[in-house]
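Just one protein chain is left out here, and the rest sit where they should.
Letters A and B name the chains as they come in the text, with residue numbers starting at 1 for each one.
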Amino acid sequence: MNAVEARLDRLRGSAAPRAHNARTISALASNPGCARRAVMDAAGVDKQRVAAHVGHPAPFGQSQFAITRGNAFEAQVKAGGCAQLLRLLRERLRLPIPEVSYANLDDVAGDTSNKVRHARTRALLARAAASGQDAGTLFDHPLLRLRAGGRAVYLEPDLIAFQLRGRFHVVEIKSFAVIDGQADGGKVAAAVIQSAVYVLALRDLLAELGTGPEAVSDEVVLVCPKDFSNEPTAALLDVRKQLTVLRRQLARLDRIEDLLAQIPQAVTFDLEPDAAGVPRRDRRALELAIGAVPARYTPECLETCEMCRFCREEAAGSTAALGRATRDDLGGIDDIGTVLELARGSVPPADHQAEAAAAIRAAARMRGEILGATG
Amino acid sequence: MSVLTALARAQAWQAGRAQPVATVRHVHVAPRPFVFVPLALAGEACAPLAAMAGDDPADPRLLVVAQPRNRTQRFAFAAELGRELLRYIGGFPAGGAGEEGAGAAADRGTAGQGAGEGGEGERAVPPDAPQVWLPNRAGIGFTRLLGRSTRFRRAEGEHAVDPVVPVLGRWLTFLAERSEHPGSCLMLAATEALALHWATGQSPAEDLNLASLIGWIDPPAWTDGREAARAAEDPLAWPPAGPATDPGFDNEVLARLIAACDRAEAGGGEAARAKAALGEALAGQLEPAWRLTWRAIGLLRALPEGGHVAGRWEADRRAFGWHAAHLRDGGPPQPRRDSAVAAARRLDSMERAAASLAVQRALDDPLVMAEHRLAGEALAGRVTAAEPDRVITGPSGRRVLRPLVTVRTHDPVSVEPGTVLAPPGRPNQHARVESVAPLGARGAGMAGASGASGASGASGAGAGAAGETEVVLELSGGMGQRLTPAPGSVPGVGDWVCYATLRDEYQPPAGFPEPEQTPWTHGGPPRPYEPTDEDAREAWS
Partner (left out) sequence: MAQLAEELERRMEELRAEIRRAVIAGDRARASELRRRLRATDREWEEALARLAAPQAPGGPGPGAGPGPGADAGEPAGRRGGALLTVRERVHQALTLLGAPAAPRLIVAVYEAFYAGELPAARLTSLRRDEERSFRSAPHARPYYLCAALSADLLAPARGLLAVSTWPMERRVIGPLSPRVDYLTAAIGVAERLLATGQPPAAARRLLWRFAVNIPGAASGPAGLDPGQVAAAARAELAVHADADAAHRAAAARRALDQLDSAGQLFGGGGLRLLRGGAAR
């Protein structure tokens, strides 16, 4: 174990590391500037439990109805040797008729351990990459591995298709509907970035086997229900941009020691559970530990990070808490108090604030003039 | 967004209460609106779960789908909602375009028409129109999908549905589409309407939560906006205003109750009890949003109406009349997708509406005009000198009245001599900029557009202080026929005035080919949309 890993283990404390998954890795891309998140994720800290212990659990949850629907749709598309999926790939992407070979990698002879499944995935994909003959076409639930922050992360795409225009394609099956050719933009974006994580992991795996990245298409196949029915439809989505973003983020995670160097040695997020697993850590001490790692809160965090409610509280009184646009309109001045003082003209602006201060004062004067009061 | 709104947010945070960003109301608020609060089953494209609907705040109609995946029950829900909405729409002359009684309603419409603007051959503008409120934009999105999944259904044939279902679908589609039209008020989202008038001390993303937004605008007496908004985020106290339900509610409450309904159905007994329990739980989720939406309407109603609101509402009434007539005349349902020409036309019309709305709001509301003043597109200040009786010889040799006024302003002035401005509220008057002279500025010449050069000095603002500008304007028009101005048509010394480059002018639509001349590059002439059998029996699962 190297020094960085030891340090990360200490940050995490007694808890077992939380594994990354495609969702957490894609979330990295949503607030790249935040050191707190980078450090906590690199250390495998269970952010939700930490946030809950300091009294700010994130209100994240998934409805069982949504989960059931998602699973049912995936099962339906894959039923009968992926009969529906084959039809889509044939009709939309010209998959040749003989290409029907199917391998289920959910388990290996009943063994569902990550190690065994990954080894088998690797063996089958190696065979596929090496030879066109007998190479296999559909790989159901392959288990990939990606190094993120010095740690191996296991990732499970819905499916990988080979022999589709001679390249590997990641296939994601999502149960949100495409209605008259339109789908929820946010959900599509999430699916795209998640698929990009898989593309990255697949390229990593093939690179280890000596196969170049061009073997994996940077277009992924997204399968969704069409209109209000259960009928699947497929679309090819370009993930090149997301790949660039992710690569940069992962490189940053790999340089985690730079971030660690700025944090006091004593900091730990250990919850100090007692024998029964109940956290006993002093709450104030934990708050201080979290506070020791700089954050960069934006309201987008509310959707993507388990620490959001804590960080929002911490960021109260900053213009960032009011949203990026508001902060920009206020000339990037951080503190609401400063903004209001500048508005009143009660403090002289610093040189770099001069222009923003003038605009703020003009705005304040107009508001006062019209509303009959002074801000 | 602008510095003004951003500053208002900062002030709201400090004050613990939302701050106005409008001095007048920019939306029409109907005397008798209809509120629709839908809930959808998670994970499905458009599976209605429950709704509260109606035009009486004290008497909402609760609609419940006991098994949201059951097609028959979905259509039963649509039919029930349809009857409720059509009863409401039918109450407006020209709106009774249902399956029957349309003629009578239309007659009433024409008879009730006073001095209608409709000319020869043109349809009369209905005297009033329905207005439907949803808690938020996501609710309108759900409405659009519900309209899409019902408007192609047929009342006869293999997959026959209640005849009210396709009519509902066409109204919902019309309303949801119209809600994308800038300035239209036939269908409104409460969160958006409120955010147009108040800035809170939180982010726009958090403003999407109606309970928390109202917490900032109108906090309970015992607390402030910050606290009220936080409290509103607790899904147990304030269930989300739909259409998405709280996942915790789904997992802990809803799943059990739906299962109980299923079992009861199969077993025979207990069915009524199970359904009642489900209805009660769903009513508990809906009721807060129902009340909040009505509160939003009340808060907005209390504001004085802006000058151009009635004009925009007239356009809404006209659109309503057209759609009602289209239904009555047996026109086809809205197509799945617009043709190329229709889409371009629609985009053009929305762009023109957006531009006109922006100008109208500024003309109606000094707080909105302030945004334009900050951007240098308008200026306001006090008149320091006036020459109301100035008469000159015009280019044609005629003597004309051309008063001069001198305005001293703090605003960052970026207009140049020769620019023609107009005073809000005097549509016929023009003001040509004669000269622009910064007062006490330090050699910076004319004040820059950003206002930075003038304002970086001392903060005190006396007469002739740094940052002020004197603008001389020559007025023309709107002063009567004679060579002395009509009383009140020229401002006097000491008056507060505003002049802007904005003008609310009618913009003719861009030229589009007639549908039948659509170029082949855009798919050629569209075949008129014929709903197919397939549309009618499309799965809704």
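Assume a residue touches a chain if its C-beta (ideal position, glycine included) is under 8 Å from a C-beta of that chain, and two chains touch if they have at least 3 such contacts.
Everything quoted here is computed from the prediction, not taken from an experiment.
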Touched by the hidden chain, restricted to displayed chains: A
Residue among A:15, A:58 or A:86 touching the omitted chain: A:86
Residues from chain A at the interface with the omitted partner, ascending: 75, 79-84, 86-87, 90, 97-98, 100-104, 106-113, 136
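Convention: only the chains that are shown with their structure count from here on.
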Sites on chain A touched by chain B in the complex: 59, 61-70, 175-177, 179-181, 225, 227-231, 299-300, 302-303, 317, 319, 321-323, 325-327, 329-330, 336-337, 339-340, 343, 345, 348, 354-355, 357-367, 370-371, 375
Of chain B, residues touching chain A in the complex: 1-11, 13-14, 20, 23, 41-46, 145, 148-149, 201-206, 233, 235, 245-248, 250-251, 254-255, 336-337, 366-367, 370, 373-374, 410-412, 450-452, 454-456, 459, 538-541
